[in-house]
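Mind having a look at this structure? Questions to follow.
Heads up, one of the protein chains got dropped from this complex, but the rest are sitting where they should.
A, B and C are the chain letters, set down in written order, and residue numbers restart from 1 in every chain.
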Amino acid sequence: MNTLAHGEASSYRSFLESGDRKGILAWILSTDHKRIGILYLACMVSLFFVAVIIGVLMRIEQLSTSHHIFPPAIYNAFFTVHGVIMIFMFVLPGASAVFGNFFLPIMIGARDVSFPRLNLMSWYFFIVGALVVIASLFTGDGPPDAGWTFYVPFSLRTGTNIPLGVFGVFLLGFSSILTGINFITTVHRMRAPGMTWHHMPLFVWATYATAWVQVLATPIIGVTLLLVIAERIFGIGVFDPAKGGDPVLYQHLFWIYSHPAVYIMILPAMGAITEVIPTFAHRTIFGYRAIAYSSIGIAGLGSLVWGHHMFTSGMGNAANLMFSLFTFLVAVPSAIKVFNWTATLYKGSIEVKPPMLFALTFVFLFSIGGLTGLIQGALNVNVHLHDTYWIVGHFHYVMFGGTGMGFFAALLHWFPKMFGKMYNERVAAISWFPIFIGFNMLYGGMLVLGYLGMPRRYYTHLPQYSTGHLIASIGGFIMAIGLVLFFANLVVALFKGKKAESNPWGGVTLEWHTPSPPPLENFEEIPVIKDRPYIFNPETAQ
Amino acid sequence: MSTAPAHAHPVHKDYQGAKFGMWLFLFTEILLFGGLFLLYSIYRSMYPIDFHNGGKHLNVIIGVANTVILLTSSLTVAVAITAIQKGNKKLTLACLGVTIVFALMFLANKYIEWSAEIRHGIYPNGPELLKMPNGEKIFYGLYYSMTGLHGLHVLAGIIALLITLDFVRRDKITGTDFNKLENVGLYWHLVDVIWIFLLPLLYLAA
Amino acid sequence: MEHAEEQGHVVPYRTLVKVWLLLLILTAVLVFVSTAFHEALSVAALLTLTPLKAGLVFFYFMHLKYERPFLKAMVFMVLGVLILFIGLTFLDISYR
Partner (left out) sequence: MPFFQQASTAADRVDEVFLAITAVCVVFLVLITSLMVYFVIKYNRKRHPRGEDIEGNTMLEVVWTATPTVLFLFMFYFGWTNFDYDRSVPRDAMVINVTARQWAYSFTYPNGKQTTQLFLALNKPAKMNLHSLDVIHGFYIPAFRIKEDVVPGRDNYTWFTPTKLGSFDIMCTVICGVDHANMLSKAVVVPVSDFEKWYFGGEDAPLPGQADAAAVIPLKSESPAVAVLKAKACETCHSIDGSPMVGPTFRGLYGQKHIVKEAGGAEREVVVDDAYLAKAIQDPMVETVKGYPPAMPRNPLAEGDLKQVIDLIKSLN
């Protein structure tokens, strides 16, 4: 079985020690998929903390209705920037660009992605896009304040620096497209001999489905954002009601991309969870095909539900009906995944180590996110809940409770493999408590506030919502402490951690057959795959 | 999972993969323009008469001339690929050169057309356009965005074709290794296909 | 996985020229119909001839005819997705 686990015996050089260049150039000019994955990781975690700090500042502002620390214009910029960074620079590329880049080629037995230079270019688009967005905060007539959705006509009329911010997002979209093209081609062309579609690990399936959504949906937002820029500079009029344009069409185009984008965010995280759960349950995944095909189902159906962001926009009734119907149908494949993950625990041999703890938390929090989605998917309830804190709470359960926790679980799961260092498992488990408790106070509180009628994007609130805001803010502070502890633990491990074994958790997919960290070429020889993945106990396999 | 070492493959180019990647890129281009086509079809259904009148002002002759130019340039690129497959380097070079000339002619026509309209005050926020009904403002907004974005693609195509031409000249693209030429060809044909749709939507809408 | 696949089909010059002529003829018909006849007919011509022209370019100039069935299916899938996007948006506009 472990013919390739040669880390202990043969002398090898890991990808971190290989390469012709030294210092920073070894990183920013590297076309190695593993280095690029780590580049993404470093940028994303830094940007994540910028957005977390902004989030904490917003929670501080909401502590009082009479004392305002920040003027409304700054608060509006806060939630815009928080949204843009979190959505476009963390959760959207997150699991796909970091773990997809690092592990997708290894998991299918390839030496690299199909287009390594394009892969590096994609990272450059990402970093330049991020820098442009950040530059938009400090140039022009003030930071963008239209929310991350940039709804027209407000984004056309406001005096702030929308065009530059929007251009930055356009570049980030380009990065996403190039990554998607790369992953699809890699999965089609680079699989090792015997790695048939049904022998692929489920993380690869999820990343593959995601890549298709990236390729097909992102151009729509690209052209939409270009039109917003053209509207601001030339006044072409296609979105300007003063010239006969229809602002609701902007919303259609925006959500044609941005709803599938939610699935771009969640699918790779689901894929990562699907790796973590069988590894720590020490048994095969339950319902391999159901999980694989439901990824495709989510990607497909998820592209047809964008209208549920627009139930109160005065959309035609036929559209309201169809979009609500599709919204309920897209919940089915998600439900299938949750059931299969739960069933995978049955008759396993479960160890609740930190990655598993976060993976199970993912299932719990994502379930709340999905179920609140059903509640607001019902048309008449949506009329009440739309644009309130309920929505804010819901999408944080999905994006942070889902993608975020999935990202954390994947990071804990693969950290020893990526860096060859082991973190302190006890500290990682301790950091879970403040994150979990704070999370539910913050976003659970938001759900309640929303049902009571607290609209989103208010720099202050009416007095009847003060208690709810106080609880949410305290939860936010508790969670922030947990996040700092979580990442501090990993940073310490990076420099002072024990050396990690090649397979610390007893995983069976290909990446655990390479030494930690993997060598530059991943494999000395390309493996030949004879069997399906996730066979932990061959004697009991059906 | 059972694995066993296989014989190591020598690293070599994956032509099918490169072409597949190019097709994926073309898909994104189709959807990029698809967003504009979506806007066009919706606004046309909202303002049918204004769109009809808007199309009347456009110069059909230039539109059709540009269609013929692009179709022919598509032919020359296709011939260039067949020629390189057959090892006819001279014909390949000639065809690519002709394609670039056609592309420049296309842009020249576009320049003549746009500047005539701009002289007449028909451009976004232009004095004449502001006097027109809303539907025509939208029509011209879309006209400038669609042909403008398409023009940028033609410009990018010219640069790509020039680089390819140089590669063929220096034998970096040969009868056994012509994937780059093929991919540039695919891109150029797509630019042509988009224009095939723009012609009836904008010029023949009247 | 097959690595020794052929690099592509060689399309004869004759076929390419024929397709080019056909494209020019279709363009002429399109222009003629849309200027000389009633609007309904010209819309019908637009909706049939234009995709036909695009199809010719795709199938012969872009060698789609000689590609694997998977790629053909993907091209149609992409066009289907675009049509679905437009159709669902029309569902809003037509029943407001």
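Everything that follows uses one rule, which is that contacts are C-beta pairs under 8 Å (C-beta built on N, C-alpha and C of every residue); 3 or more make two chains touch, one makes a residue touch a chain.
A quick note: this is a predicted structure, and the numbers were derived from the prediction, not measured.
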Completion exercise
Touch list for the missing chain, restricted to displayed chains, reads A
Completion exercise
Contact with the hidden chain, among A:56, A:229 or A:350, goes to A:350
Problem - Residue of A:258, A:388 or A:431 touching the missing chain in the full complex - result: A:388
Problem - Option touching the unshown chain, where A:295, A:324 or A:489 are the choices - result: A:324
Problem - Residue among A:158, A:179, A:503 or A:522 touching the omitted chain - result: A:158
Practice task
Name every residue on chain A in touch with the hidden partner chain.
Solution key: 71-73, 76, 141-142, 145-147, 151, 153-154, 157-160, 241-242, 244-248, 281-284, 286-290, 311-314, 317, 320-321, 324-325, 327-329, 331-332, 335-336, 338-339, 342-343, 345-352, 360, 363-364, 367-368, 371-372, 374-375, 377-384, 386-388, 451-453, 455-462, 464, 534-538, 540-542
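Operating definition for what follows: only the chains that are shown with their structure count from here on.
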Practice task
Assign the assembly's chain-to-chain touch graph to one of these shapes: line, ring, star, complete, other.
Solution key: complete
Exercise for the section: Weigh A-B against A-C on C-beta contact pairs and write down the one with more. Expected result: A-B
Fill in the blank from the handout: Taking each chain's centre as the mean of its CA atoms, chain B sits from chain C at a distance in Å of 14
Completion exercise
Taking each chain's centre as the mean of its CA atoms, chain A sits from chain C at a distance in Å of 37
Handout entry: Touching two or more other chains - residue numbers and ranges from chain C
Key = 78, 81, 85, 89, 93-94
Exercise for the section: Can you tell me which residues of chain B touch two or more of the remaining chains? Expected result: 9, 14, 16, 20, 27, 30-31, 34, 38, 42, 46
Exercise for the section: Name, in rising order, each residue of chain A that touches chain C in their complex. Expected result: 189, 191, 193, 216, 220, 248-249, 252, 256, 303-304, 307, 310, 314-319, 322-323
Problem - List of chain A residues in touch with chain B within their complex - result: 1, 3-4, 111, 114-115, 118, 177, 180-182, 184-185, 188-190, 192-193, 199, 215-220, 222-224, 226-227, 230, 234-238, 243-246, 249, 252-253, 256, 508-510, 513, 524-535
Practice task
Going by the contact rule at the top, pick out the chain B residues touching chain C in the complex.
Solution key: 9, 12, 14-16, 19-20, 23, 27, 30-31, 34, 37-38, 41-42, 45-46, 52, 60, 64, 67-68, 71-72, 74-75, 77-79, 81-82, 85-86, 176, 178-179, 182, 185-186, 189-190, 192-193, 196-197, 199-201, 204
